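Remarks on the structure that follows.
As you look at this complex, bear in mind that one protein chain is not there, while each of the others sits in place.
Let's look at chain A:
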């Protein structure tokens, strides 16, 4: 079996309306793939930065995957949450990105979005906070039912991922 190592970190996020952010992340893989070791999901610390430019998580990722096929190449998905001074959490964005297929170090900026809701919901969110969330988080990384949604742009999640491939050339895979 060919093997993939993902070694890197969830660096942080920028461009969100407020900081004090944390992130729930997970990895989605196809049926031919298997996680041999490492955490396949997690949650970062809450960072409330001194300078309000970007939040930093420095959250390490070290995954060892094995695969029998190329279909279902791994995707990493995120939910960015805002924690206010009372400890209340509010959804700030969803996003996903594919694991790079080429080995090496990759700096990735992943754009995020959140559901906008109807006009009434938007008004109430403006004054009260909160807001709609996805009932089915599979929508973050699948394109099937997206057309029903109205969404709005949020900030970016920054990742630095190192990809090490093993034995791909033995099967004639070029990447």
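The criterion applied here is as follows: a residue touches a chain if its C-beta (ideal position, glycine included) is under 8 Å from a C-beta of that chain, and two chains touch if they have at least 3 such contacts; residues count from 1.
Everything below uses one rule, namely that contacts and distances are computed from a predicted model.
Visitor: Which of "Elongin-C", "CMP/dCMP-type deaminase domain-containing protein", "B9 domain-containing protein 1" or "Large ribosomal subunit protein uL15/eL18 domain-containing protein" is the UniProt protein name of the chain not shown?
Guide: The record for the missing subunit names the protein "B9 domain-containing protein 1".
Visitor: Please pick, from A:38, A:115 or A:132, the residue that touches the omitted chain in the full complex.
Guide: A:38
Visitor: Given the full complex, what residues of chain A touch the hidden partner chain?
Guide: Chain A touches the missing chain through residues 5, 7-9, 11-12, 22, 36-39, 42-51, 55-56, 58-64, 83, 102-105, 162, 164-172, 174-175.
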